[in-house]
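Here the structure comes first, spelled out in C-alpha cells, and everything after it is commentary.
Left out: one protein chain. Kept in place: all the others.
Each chain gets a letter, A and B, in the order it is written, and its residues are counted from 1.
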Amino acid sequence: MRSPLWKLGAAAVAVGVMAVTMTGCAGSGASADTVNIGWEYPKSGTFQALGIDMENGFNLYLKTHHNKLGGRNVKLVPADETDKPDESLKQAQRLVEKENVQALAGIMNSAALVAIDPYAQENKIPIVSSGGRPDLKPKQLDGVWHTGSINEHGGEAAAPYIKKQVDGPVYAMGADYAGGWPKVKGFTKQFQKLGGKLANADGKPEWTSFPKAPDFQPYMNKIADSGAKAIFAFYSGTQAIDFIKAWASSDAADIPLYGPNLTEGSLLKAEGKSAKGIYTPANYSADLDNSANRDFVSKWTADNRPGLPDLYAATAWDAAQVLDKAIKAIPAGEEVTGEKINKQISKLGEISSPRGDWQFDSKTHAPIQPWYMRVVKMDGNKLSNVKIADLETL
Amino acid sequence: MDAYLLNVVNGVAYGLLLFTVAAGLTLALGVADVLNLAHGSLYVVGGYVAWAFTDGGWGGFVLALLVAVAVGALLGAGLSAAVAPLSKRGHLPQALLTFGISLLLIQALVAMFGADDLSPAMPAALDGDVSLMGHRYPGYRLAFIGIAVVLAVAGWMIMSRTRVGARVRAIVDDRDMVACLGTNPRLVMVGVLAASGALAGLAGALGSPIFGPGPTRAHDIMITSLVIVVLGGLGSIPGAFVAALVVGQIEGLGPLIAGDWTSYLVLGAMAVVLVVRGPRRLGLAAAR
Partner (left out) sequence: MIARLSRWWPVILLAVLAAIPFTVDTWTVGTLSRTLAVGVLAISVALLTGIAGLPTLGQVAPYAVGAYLTVALAAAGFSVGPMQLLLAAAAGAVFNAAIGAAVIRTRGAAFLMVTLAVCGLTEEVAQQWTSVTGGSDGTGWMPAFTLWWGGADVTDKSTVYWYALAVTAIAAAAMIALNRSTAGTLVRAARDDELRMRASGHRVGVLLWGTYTVAGAVAGLAGGLLAEVVRFVSPSDVDLSASALVLLAVVIGGTSSIVGAVLGAAVLLVMQDQIITALGDAAQGQAPVVLGAVAVACVYLLPKGLSGLREHLPRRRRSRRQEAA
C-alpha cells in the first residue's frame, strides 16, 4: 500500500477546512442607514422556473429604485428555498441567525411558508411572501404578510363568472397535494353555493398524482364522457404543460377549460397553440390599463427582462414596494428592526400596484384586490393571456 | 366502452414509450451489470436535443433523432469509462456514482437550457390530431406506436438473429463463461452502455412531445423504468416489453377504474409481484 497516511492526511485537511468555514464570520448588523433583507426564493428544484419570475419582479423594483428601500441602502441576502420545506426553514434560520436580516421576502412554496412562519414569529422577523398562501390561523399571522393571493381566491372569484357563462355541470380536478386542494376547492365551494353542479361521477373533484406527472390522456377521455360543459382545473409547472397538451388533443378540447395558473409566465411558451382559448382567473394581467402597470411593463421591457411580466413578477414587485413604503415610514436616523417594519406594514393604506389598487386585509394579512378573467389568444404575432372581464374584488 | 378502448390504445402508446427507455436500462443492468441511475437524465438529454434541433420540418426532426442517438451513445460510452474502475465493487457504488453524475448532468442542462419545461416543434404532419374510433386523439402518439413497434422488431431481430445478439444473450445467462470464450468484457461494456445510452437518447427525443424535457422529468422516468426492468427480469428485453405494456395499461385504465388510487397501483403491483415471487437466484446473486 503506497503512502498509507496520504488519505488520512487528506481527510484531516478536509475536516480542517470544514472547521474553518464553519466558524466563518456572521453578517453585519443593522444600522440606521442600511437594512438587511433575506430574499429567499426557489433557485433549484420543482419551483425554480417560478423563482426566476419572482426574482425578476423583486430585482427590477430595487434596480429602478437605486437599490434602496425607504431611503436606506439594501443588503439583499439571497437564499435557495428549494422544494423541500425543511430546507427552506434551514435557510431562513441562516438568514436570521447568521446574516441578521430584518425581514424575509420571497417564499414561493405554501409549505415553506408554513414551515418558516412560526420560526420567524418567534424571532420577531416579519415575512412579506408573494408565492402560495395557504389558510393560516389568526395566531400564525402576526408579522406574516402576503402580497400574492390566498390559494382559494382565484377559484372563488371565477365561480360566479363561470356559473353565468356555462350552462351545465363543471368537471373539477387538480394536483393531489396541500397546495392543489384549495385552488380547486375555492372554486367548487363557491360554485356549488351558487347552485352549480359538478360533472364528476361522485360529485367530488378528481385528484391526480403529485409530484409525479401522470399521463393525462386517459383522464381526458373520462372528462369527455362525463357530460361536463366546462372544466375547472389547477396544475402548475410540468404538470400544467402535460395537462394542457392532453386536453388540446382530445375530445375534451371541445369543453372550455378554466383554471388558475394554467398558462402563467413561461408555461405558455411551452404549451404553445395547445393553450389557445384557456381561461385563467388571475390577480394580474400584463395588459391591464392602469398607469402603475404601464410604468411596470415599460421598465420591464426597458431592462430586457424576458417576455412580459407575469403574476409572480408583479406580486414580488409589490413585496418590494410594501417593504419600501414600510421602511420609509420609520423615521430617518432610527435603526430599522423587524418589529418596526411589521408595525409600519400594518399601517399601510392603499397600495398603487400594477394589478390595480389593493390593500391588506387586516384579518388575513393578504391583499383585498381586484380579480380578472383572462383568455389565451393571439396578441399580435404571439400568444398571450388577455384580460376579457373584471371579476369581483376579494 | 369507447373510453376504455381508447384508453387501451393510449396505454399501448405510453407503454411503448416506457419500453423504449427501459430496454436500454435492462441492457445496461443485465448485460453490462451496471445499475445506471443516470439513465433517466439521458432520456432528458435526448429531449433537450430534440428541442434544440427540431424546427417544425422533417429535416430537423430526423436530424434531432440522429443527434440524440449520437449524444446518448457518447454519454453512455463515457459512463462505461466512469464505472469501469468499480467493476469489482458491486452495484451500490455504481448506483452512487451514476446518481451523482445524474445530478451534475441535470444541473448542467438547466444551466444550458434554463429551468423551464420545453416543447420541441414537431413536423406538422405528426403534430396534428387524428380521429380514432370517432374520438380526437393526438396523431403523434399513433405515429409513435408505429415507430416503437419498428424499433422493437428491429431490436428483437438483432438480439435473436445476429451473432452480436447471441453473444449478448449469452452474457446475461453466464457472464464468466462468455469471458472464457474470448469475448473482451471491456469492449462489451462500452458497446452495451453506448447502445443503452443511444436508446435513452432516442426515447427522449421521440418521447419529447409526450413527456417533454424539463429539470424534474428524469426522476419520474427513472423510477418507472426501474420498475419495468425489475418486473420484466434484469436483462430480458421481451420481459421489459411485456412489463412496459402492463404498466402502460395500469396507468391508462387506472383513472377509469381505480380513481384516486391510481398513484399507488404501479408501485404496489411491483411490490406484490416481487414478494410473491420470493427469493430467487437473481436476487441472491445481485446483492452486493
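By definition in this document, contacts are C-beta pairs under 8 Å (C-beta built on N, C-alpha and C of every residue); 3 or more make two chains touch, one makes a residue touch a chain.
All values derive from a computational prediction rather than experimental measurement.
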| item | value |
| --- | --- |
| For the chain not depicted, the shown chains it touches | A, B |
| Contact with the hidden chain (one of A:114, A:127, A:351 or A:366) | A:114 |
| Residue of A:37, A:54 or A:79 in touch with the missing chain, whole complex considered | A:79 |
| Residue touching the undisplayed chain, where the options are A:65, A:94, A:276 or A:299 | A:94 |
| Hidden partner interface residues of subunit B, rising order | 35, 85-86, 89, 91-93, 95-97, 99-104, 106-107, 219, 223, 226-227, 230, 234, 263-264, 267-268, 270-271, 274-275, 277-280, 282-288 |
| Interface residues of subunit A (partner: the chain not displayed) | 1, 4-5, 7-8, 10-11, 18-19, 21-24, 26, 43-44, 48, 77-80, 82-87, 89-90, 93-94, 97-98, 110-111, 114-115, 117-119, 134, 176-179, 181, 210 |
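Definition applied: only the chains that are shown with their structure count from here on.
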| item | value |
| --- | --- |
| Computed distance of Cα centres, subunit B from subunit A, in Å | 35 |
| Contact set on subunit B toward subunit A in their complex | 2-3, 6-7, 10-11, 14, 110, 114-119, 129, 135-139, 141, 209-212, 214-217, 220, 223, 251-256, 259-260, 262-263 |
| Subunit B partner contacts - residues on subunit A that touch it in the complex | 45-46, 48-49, 51-52, 176, 206-209, 211-215, 217-219, 221-222, 224-225, 237-238, 241-242, 245-246, 249-251, 253, 266-267, 269-272 |
